[in-house]
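For this depiction, one protein chain was excluded, whereas all remaining protein chains were kept in their positions.
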Amino acid sequence: MNNLTELANKLLGDGTATKVIGYEEAHGKTRPCFCTEAADTGRLVLDERCTNNIAVYLTKPEIVGGHKVAVTATLPVLRTMVQLAMENQLPDGTTAIVSTESGEGLAVLPTVGDMERVVAGTPLDISGKERELRERLKAMSREERWQFWLGEMSRCIKCYACRAACPLCYCTRCIVDNNCPQWIQPWASPLASMEWQISRVMHMAGRCVACGACKQACPMGIPIHLLTLSLAEDIQNEFGVAPGSVMDHGNVLSTFKPGDKEDFIR
Amino acid sequence: MSKIGVFICHCGENIGATVDCAKVAEAAASMEGVAFATDYKYMCSDPGQTLIKNAIREHRLDGVVVGACSPRMHEPTFRKACAEAGLNPYLCEIANLREHCSWVHPKGDDTTEKAIEIVHGLVEKVRRNSPLTPIHVPITKKALVIGGGIAGIQAALDIANCGHKVILVEKEPSIGGHMSQLSETFPTLDCSQCILTPRMVEVAQHPNITLYTYAELDSLSGFIGNFEAKIRLKAKSIDESLCTGCGLCTTKCPQKKIPSEFNAGLGRRTAIYVPFPQAVPNKPVIDKEHCTHYRTGKCGVCEKVCPTHAIRFGQEDRIINEQVGAVVVTTGFNVLGTDFFPEYGYGRYADVITGLQFERLASASGPTLGEIRRPSDGKVPEKVVFIACCGSRDPAKGIPYCSKICCMYTAKHAMLYQHKVHGGESYVFYMDIRAGGKNYEEFVRRAIEEDHVNYVRGRVARIYEKEGKLIVKGVDTLLGATPVEIEADMVVLATAGVSNQGSEELAQKLHISYDPYKFFAEAHPKLRPVETNTAGIFVAGACQAPKDIPETVATASGAAAKVAALFSQPDLVREPLVAVVNRSAPPVFSTCVGCFMCQTACPYQAIEREEIKDRSGKVIKVVAKVNPGLCQGCGTCVAFCRSKSIDLQGFSNQQMFAEVEALLETTN
Amino acid sequence: MSNKNIYLPYLMRIEKITDEAPGVKTFRLAFEDKAEGEAFNFRAGQFAEYSAFGEGECTFCIASPPTRRGYVECTFRRAGRVTTGLAKLEEGDTMGFRGPFGNSFPIEQWQGKNLLFVAGGIALPPMRCVIENALDMREKFKDITIIYGAKSVGDLVYKEKLKEWEARPDVNMVTTVDPGGETPDWKGKVGFTPTVLEQVAPSSDNTVAVVCGPPVMIKFSFPVLEKLGFKDTDIYTTLENRMKCGLGKCGRCNVGKMYVCKDGPVFTKAQLNGLPPEY
Amino acid sequence: MENLHITNGQLAQWLDDMRRDGLRIFAPVAQGGKTDFKFLAEGDTVAEDYVQTAQSAKRIVLPMAEVLFSYRKHGKDIEVANPGTDRFNDTIIWKARPCDARAMRQVAEVFTRDYDDAIFEARRSHTTIVAFSCNTCDDCCFCTSVGGSPGGTEGSDILVTTLTDGGGALVEVLTPKGEGLAAKYLAGAARADGIDKQAHLADVRVLFSADEVRAKLDGAFDSPVWQEQSERCLGCGACAFVCPVCTCFDIQEDAHGARGRRIRCWDSCGFSMFTQHTSGHNPRPTQAARWRQRILHKFSYIPEKLGEAGCTGCGRCSRACPVDMNISEHLKAIAGHE
């Protein structure tokens, strides 16, 4: 029995949790799984292959209703949990299980405060391929960017996998399902898809933890995470709020500073 | 709405000469949902209004667009007319064809076309209007005044004299505030206590005023007309009903070396004390921090000597609840201490004092009985230097603002010194003399010209002690930055007026905003100077910014008038143009998901949490709810809400969306 | 291969609007194209898709009976975008109509039997069609009993029809409102519809029952009927699943092996027993 | 109908010729890390190395969004414009998979039963499907479990089987439409003789029996299996939108003032809003109920009508699913469920 299984069993056993949301291995990848009893926990894994953001389940009454939940949290998942807590969406008594910094051991974070401390000590770093893509996009002319995104948006099939996979898209009724007025055309077309993405990204402003779940979920391979990443970076530059960090009060868009920049206002 | 009436006003020539009004009406008649359209010379005239009313009745109109002057002009007129004809007034919209069209464009097809499009936009908007009814909020006609200085006293008396109950809360053992500490007041030099004391007594005796001294606000909840205040009555350790205020305890108390707050640290008081002889109420409190009994369990002299057995050592703080309809915040200000100024000795030199301390020296009730004697050795100073703008107007000290009162009181201090110490020499170092106010400039001139106070324009760089003298080194900028050095016996610093201790905490309890210096912020600096952004909470006096007595009293009376106006209504009637969080049938209840980000965006604390429960009382979800008593209808929350669960009545998403699309429709 | 665009609605002129209850209206619609109107046939129980141009399509039954030709009527409650759009229309305005769709009440098979109609609230319209159809051929049926209930007096729809039916000697008309929903001058019964049904206790002998109403009313009425001895094959109701196309294509109203828009909306209780409870 | 044997050069030439003639060709192209169908434009290269396109070619006959009719309001009158069916152009779907071609039949069944959908019919009649047999497959493929084959001809107008030994391709001309195309572009091609097509096909393992699944599903409505399987399902529409068989659609309004259009657009039974009434009542309120509907519809309800599963085993849903809702794994479980 590995450490994770042991720990999960302990939490299930001592009543800390009645359901563990974690990852299991399947088809050469990992995927989310749910354990409610010791017999289930043997399949739990937690390593760098775990890329789904399973915090998405924390806002689903069907999953968490009537349960005390423990989540085996990767860093993006943990960031999400802290953000969810700030938005009153983290179910009471939710516990996080994380790998310790060395990667060897496991730690239990029983409170949001504990989670915040871990998150605060691990700032987000946008690098590698994402950085490259972002730089490439920046280097384009405006017209080129428009053509680039128009091309990408033309491939969108409006399946809303980006919405479904995003743990911070938890609205009871999404704006696209609101037809009074019909803010966004409900069918797939470049404009409707672009308007949807603009809405999604604006709604993510200052909230997105840059986990990349949206991109990973997109069956068409549209790099929509570039939009949230770009915005997150701009917000960090402008307001000093880093993606994945939590403001103690409100949100980037629900607060302001009297001295905010206004060089674009004439 | 689909029986819209459109009424195009010529406004005489004002619109008619530029816009083809008949054509606009004709175009409007063919718009979807329009049942009736006409034009008329003067819609706002009686016949014009009658025309609208008749059309509403005759065509059973369910919406009206009046194309006329700015809605800021006649929207109320036309809405009233609609109401008189039985149409909900909020189903009437005004198309601005004058200020936004005929007056700014030349006569021509483009202008008429624009007028048609403006009308079209509003027709599409009004088709989505909903009938609204004004919001009635009940009012508890009792006011809470926080702070018993002159501002609080004035506000309490004014409100009480209007026949309303007032609760006045003061954190010190006596009301009176800073004004009771002052000697004479500028520019009349009348005795501060002489004019204040009668007001203090009036407060104590007023049947409409309940006075709580040695008390502080614990918390405030609710909203305009309906606040609940929790007030902490700190334990005075006496039974006030038994105490006669004879003062025997204070004379017998063995702890006599406590610096007196009232005397700004220049005098001493006992542990059981009345802050000053004219205190209201004139009953002592025990300062637990210094009392031997509280510290060691011994002593108890006061208890023994008290003839009425009024001492209560076991007394505890008490919290009382008061329902009030309005709150006036008059918590005043403070002055910086001398220790704030390294260049002037960090407060180490006993004879470098603040202006407030000088007031006590000059006061007949002060520690020197009104004689100017220096604190260190009690000698009468022969040379006194007054330094204005100590801290004020000094961004480096973090106080860029002007403390406003210092110029005047410094002139007064110098003048009082000259009056009391004949042959004495006084110097005032200043940056600018700001003496705006009735008889103020004359007062300063009198100090200079009649009392021969030496005004030196320049900064003092340093003060140091040398052989019992304070060496004041500065420059005279009017003499080409000539260095000036004065051997003074005493230096008085006009230290900056700053916000009172705990003001930030209080602001947070009250949900009112404050500026970077923690002075409370008014709702509008010009037009709403005594209101805060939280409806029903008013501010007055120096808690907003340093103010002199006349201004303090004026704002206090202003705030009182606002309270009286609020209380003069049977209930509070508000425009229904407020935000609303949607509600629907189970199982959805509301599309609000309860993230409460809207709460952080609302400038008015108008968004509350509502628990939605099932039949058994179990909470199913917690959603936002707008308190219509507090909401001012700015709509910031509406634009912020991700799921569009909040909408603004009168400017709803559907209305604005339709108006925008309609204004652009002809291009499609 | 037919070249007809099956999504294209008939254009209908609104001839008459009746306010039935708060938020509830009845439209009488006439075909813009007279020839289309003359060729139009339907059966009691069928439904149609009604368009408010600019808002979309919405599904409700045809409320007028097929025996009265030249017009169709529909009754709806203002709820979502489309019904709100419809409610804004005025007499003389044009709207769209696509239908008739679905199956119907087998009214021919009921000849010679007693008929019991139990309806609640806004569900009287689908019933009205079959009631009037039956009344128009009154001699073919035995006793006709109508039990109709609503939340309050104000919520009763078809107030004129109710009076008309009440006045007929050959109809046993019972109206009821939920407790608390009565007005001082209310002369009908007070009580929930299933309860009143139990009180009235119509005989199940040689009787078919048609039950239309909100899910909760149906849920409580079925056991009462069962207790009264009605067989599942003699109890009819209509399902109101969400629909879009009405043509058995869009997939929305699929319940088990049925498409409510094509195989329904009329089902017997016996049929419902074989369907997953997804309605 | 005949079978032809063409060289690799001829195969390439065929495509080149059609492109040169300006035909509308809908073919797999690598884009954004995925291979998907698109109308070939100047410079596009038809993808070679891939198992399956992200989407099926379904949108040629059932676009993601299409205008059903348009209208204009004039006061109280409405003028409706039927866009007609003569606006469509001939389209060749190049390199469809046999599973896609087979799915077309099921899609067509929906739009032609009871009421003929003229718009759909017109689109379909303008479409020619040139399918390519699968030489390779992956773990998500399971056409053989649902009655299909990597070399199945059903639904195709022409089926091309590239020969794995590099010896060109077998071209099976299956319909008159296919014949027309072959006559024009493969006029000189040799007749195929003795080619063992089977030898060149991918080996798609049979994972379960569709009949067994169907039999199990008959009494499975209340089974806990739905809850178990769907727990991780996120409720997005990716599976339905990439599915070659799914046809659920929505009818929506595109209205701007006096003008408007009625639009048909894709929808999915996986969305919670799909069945939700205006009142908020939802006959399928949980993801478990929606997952059950998806499986029952494809493997129980459709077989009842068509005699075969509403699934051709293309495996796209499994590949597209962000949380690995692997359909064959679930079906295997159902087949083995007691």
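The letters A, B, C and D name the chains in turn, as written, and every chain counts its residues from 1.
Heads up, the rule we're going with is that contacts are C-beta pairs under 8 Å (C-beta built on N, C-alpha and C of every residue); 3 or more make two chains touch, one makes a residue touch a chain.
In the analysis below, contacts and distances are computed from a predicted model.
Trainee: For the chain not present in this complex, what protein name does its UniProt entry give, out of "Hydrogenase iron-sulfur subunit", "Cation:proton antiporter subunit C", "Sarcosine oxidase subunit gamma" or "4Fe-4S ferredoxin"?
Mentor: So, among "Hydrogenase iron-sulfur subunit", "Cation:proton antiporter subunit C", "Sarcosine oxidase subunit gamma" or "4Fe-4S ferredoxin", the name matching the hidden chain's UniProt entry is "Hydrogenase iron-sulfur subunit".
Trainee: In the complete complex, the chain left out here touches which of the visible ones?
Mentor: Spelled out, the missing chain touches these shown chains: A, B, D.
Trainee: Taking the full complex into account, find the residue in B:E117, B:D489 or B:E610 that is in contact with the omitted chain.
Mentor: B:E117
Trainee: Out of B:Y294, B:F313, B:Y517 or B:F651, which residue would touch the omitted chain in the full complex?
Mentor: Of all options in B:Y294, B:F313, B:Y517 or B:F651, contact with the hidden chain holds for B:F651.
Trainee: Based on the whole complex, identify which of A:K129, A:H249 or A:R266 touches the chain you can't see.
Mentor: The single option touching the absent chain is A:R266.
Trainee: Residues of subunit A in contact with the chain that isn't shown?
Mentor: Counting only subunit A, the missing chain is touched by 137, 140, 142-150, 183-184, 189-191, 194-195, 197-199, 201-202, 205-206, 226-227, 230-231, 234-235, 238, 252-258, 260-262, 264-266.
Trainee: List the residues of subunit B that touch the chain left out of this view.
Mentor: 70-72, 96, 98-100, 103-106, 110-111, 113-114, 117-118, 121, 513, 523-525, 533, 577, 601, 603-604, 632-636, 638-640, 648, 650-651, 653, 656-657, 659-661, 663-665, 667-668
Trainee: Name, in rising order, the residues on subunit D that touch the hidden chain in the full complex.
Mentor: Counting only subunit D, the missing chain is touched by 59-60, 63-67, 83, 87, 89, 254, 256, 261, 263.
FYI, only the chains that are shown with their structure count from here on.
Trainee: Determine which of the two chain pairs, A-D or A-B, is joined by the larger number of C-beta pairs in contact.
Mentor: A-D
Trainee: Would you mind pulling out the distance in Å between where the CA atoms of subunit A average out and where those of subunit B do?
Mentor: Whole-Å distance between the two chain centres: 43.
Trainee: Please compute the C-alpha centroid of subunit A, do the same for subunit C, then give the distance between them in whole Å.
Mentor: Chain centres of subunit A and subunit C, defined by C-alpha means, are spaced 48 Å apart.
Trainee: Measuring centre to centre with CA averages, how many angstrom lie between subunit C and subunit D?
Mentor: 39
Trainee: For subunit B, write out the residues touching at least two other chains, lowest number first.
Mentor: Residues 588 of subunit B each touch two or more of the other chains.
Trainee: Could you check subunit A for residues that touch two or more other chains and list them?
Mentor: Counting only residues that touch two or more other chains, subunit A contributes 180, 182.
Trainee: Along subunit B, where are the residues that touch subunit A in the complex?
Mentor: 588, 590-598, 600-601, 622, 640, 642-645, 653-654, 657-658
Trainee: Quick one: in the complex, what on subunit D touches subunit B?
Mentor: These residues of subunit D touch subunit B: 73, 75, 256-259, 279-282, 285.
Trainee: Where on subunit D is subunit C touching in the complex?
Mentor: 68-69, 71, 73, 76-78, 80, 82, 85, 110-111, 113-119, 121, 221, 247-253, 255, 260, 262, 264, 267, 269, 274-279, 281, 283-284, 289, 293, 296-297, 300-301, 304-305
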